[in-house]
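All protein chains of the complex are present and in place, except for one that has been dropped.
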Amino acid sequence: MGAESVPRREVVTGRPGTDRAGLPRPRPAVPAEEDTAVRILMHRQMRAALTATVLLAASLGLLPVTLRLLPLADTWPSVWLVLGVAPYPALLCAGAWYVRRAERNEGDVTAR
Amino acid sequence: MNQTYGIAGVTAVVLATVLVGALGLRISRTTSDFYVASRSVPPRLNAFAVSGEYLSAASFLGVAGLVLAQGVDMLWFPIGYTAGFLVLLAFVAAPLRRSGAYTLPDFAEARLESRAVRRIASVLVVGVGWLYLLPQLRGAGLTLRLLTGAPSWFGGLVVAAVVTVAVASGGMRSITFVQAFQYWLKLTALLVPAVFLLLTWRADHTPAPSWDERPVFQRSTPVRFDSPLTLTVHEPVRITATGTVDGRALDGGPHTLEAGSHRIGADTTLRFPPGARVPLPDEGGGHAAPSSWANPLSAGREDHGLYATYGLILATFLGTMGLPHVVVRFYTNPDGRAARRTTVVVLGLLGAFYLLIPLYGVLGRLYAPDLLLTGDTDAAVLVLPKRLIGGVGGDLLGALVAGGACAAFLSTVSGLTMSVAGVLAQDVLPTLGIRHFRLATLPAIAVPTAANAVVSDLPVADAVGLAFAVSASSFCPLLLLGIWWRGLTAPGAVAGLLLGGGSALTAVTVTIAGGARSGPLHTLLAWPAVWSVPVGFAAMVLISLATRDRVPASAAATMARLHLPEALTGGAVVRDAHPDRAV
């Protein structure tokens, strides 16, 4: 680019030593009512997150024990369906539910 | 064996990668396209890119190999790899994006305003990145060895060189489209052959594999031994052999292996008849299985299976959020909401991919049980098309799979190298100067490449699981507590990172160095997450409580920024175009 121009370019930079970066910036304090709103929102988001993950983690987490205890575990192909197919739609559904829920929680705050 | 197809497949993938990389940057040329140019990456595209970067050689080759070797329990790997994103989605995605952080050290600094935490997080990021790079390079070595017969370390070196040149020449200046392309390439490379494999399996009257006993050769199968090996045969079997068996030179004639131990010489090919049971190599025969992705279980699995499974679940569920190459991709999202939507799409994309994996494992058990003999179980995905379908069709499908494997380690290696190099340039080697990001690429990839060459005889392939464990015991507490608990302090974070991440890293080092090869101690060290994650959390919480007066003054403001939607706090602004103008 600009290669057709014959004259040569020179590199120019500004004056060094105006080293004032990193000065402490005054931080805006969070107003009390906003802080309360944040706490409420966090609480609700946390509940949604826990609902989505704990339900799934509990069912998935108990699977190893269940499979060990139940004799049906070794029958082909049921265990393959349980471990190879079933978890993925469940994960997707939990994720989609959580996103809807979290966005609704945020919408409530925005509409405030 | 026709190598040309495979090499052509790999070359095509490299070329396509370069091409997409070059085109991705030139998305618009004139001012009228400006609107397109300034539009952010939509969640769906970013999700393709995240998945493309995340699905590594361990997923593409390793899991099927593990299933072949050890059966259905190995399906916990893909479940964990996917479920990790659900945890990431629910607890981390949106707040992480809103923090404005690009890397995990950035997050630590934004949340705790402490340079010390930042530095420790940087070191851990580099450690996790290197641990994760190691098995990728091994996967590259395996693939190239099967395709060209080159030694294993060579493939790793080639991939390292390709990635270094690509980054250094500026070919990675816009990586989103490349990674998105690689996701679809990987999915295609598994899906298309899978259809043909299933059809062949049906035509073969859908035999079911046997898992309890040793598997059976479904067809007449030649097995090639590159290095000497001792086999135990339980019942006499008639084979044809070329090479050395029990010290006798044979050249293609029939031979009976009696029950008992047999010494097979190097460069020997045995052809087993259909219906014969697969003999297994002797334990402790001086021949360590050369590779398989997450296989510390092999020794202790029988005794401590349940513990190991929970170790795996914990590490993968909680470790995904701390993988450096996953975290940096969230920066590409314009806001927290988009970050969430990206993650949920990722859940779907990973699920689609992992649905195909067990298929390859099962078919591998049926049609490629000889891999158990040679120890190359990771090659199951690569050899199946040729085995089952054969002919030009099999060769072409084999080339497609080889290309997919190549995409798998190229995308993950380049993503990891970029993020490790970024952290190295910024935090660990600041003397390099900020303009030398590309220089930092060299140590970023040279260290794992060298390690790969040096420790090639040791089970370093455990490294993916171990990288997850380190990440789960250090970054998971930092992210979860940092996002959801105001009381986290810098000393608490330091203690948690050092104790949780440090103890997991120690366990990992001992495991890789071959410290304990069997017994409960080995299991404990090979799956550290079960104890190191609680250690990390406990240290972070307790020390934070003890240093309650050190809670950052900005904690409340930071919390508001992490959790409130951007519209309330600033950040990405929705373009409110004039209502009467078509956009």
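Chains: A and B, in written order; residue numbering restarts at 1 for each.
Simple rule for what comes next: a contact is a pair of C-beta atoms (placed from the backbone, for glycine too) under 8 Å apart; a residue touches a chain by one contact, two chains touch by 3 or more.
Simple rule for what comes next: contacts and distances are computed from a predicted model.
The protein name that UniProt records for the chain not on display, among "ATP-dependent helicase", "histidine kinase", "Carbamoyl phosphate synthase large chain" or "Peptide/nickel transport system permease protein", is "histidine kinase". Contacts of the undisplayed chain with visible chains (whole complex): A, B.
Within the set B:T4, B:S40 or B:S227, the residue that contacts the chain not displayed is B:S40. The missing chain, though absent from the display, is touched by one residue of B:F154, B:Y307, B:Y331 or B:W485; that residue is B:Y331.
Contact with the undisplayed chain is limited, among B:I313, B:A421 or B:A472, to B:A421.
As for the chain not pictured, it touches chain B at residues 24-31, 33-35, 37-41, 100-103, 106, 109-110, 113, 170, 172-176, 331-334, 418-419, 421-423, 425-426, 433-435, 437, 440, 502, 506, 509-510, 513-519, 521-522, 525, 549, 553, 561, 566-573, 575, 578, 581.
By the touch criterion stated above, the residues of chain A touching the omitted chain are 1-2, 4-26.
Here, only the chains that are shown with their structure count from here on.
Across the interface of their complex, chain B is touched by residues 27-30, 34-35, 37-38, 41-42, 45-46, 48-50, 52-53, 56-57, 60-61, 64-65, 68, 74, 76-77, 79-80, 83-85, 87-89, 91-92, 94-96, 98-99, 102-103, 106, 109-110 of chain A.
The residues of chain B lying in touch with chain A in their complex are 72, 75-76, 79, 82-83, 85-87, 89-91, 94, 208-209, 211-212, 305-306, 309-310, 313, 317, 337, 340-341, 343-344, 347-348, 350-352, 354-355, 357-358, 362, 484, 553-554, 556-557, 559-560, 563-565, 567-568.
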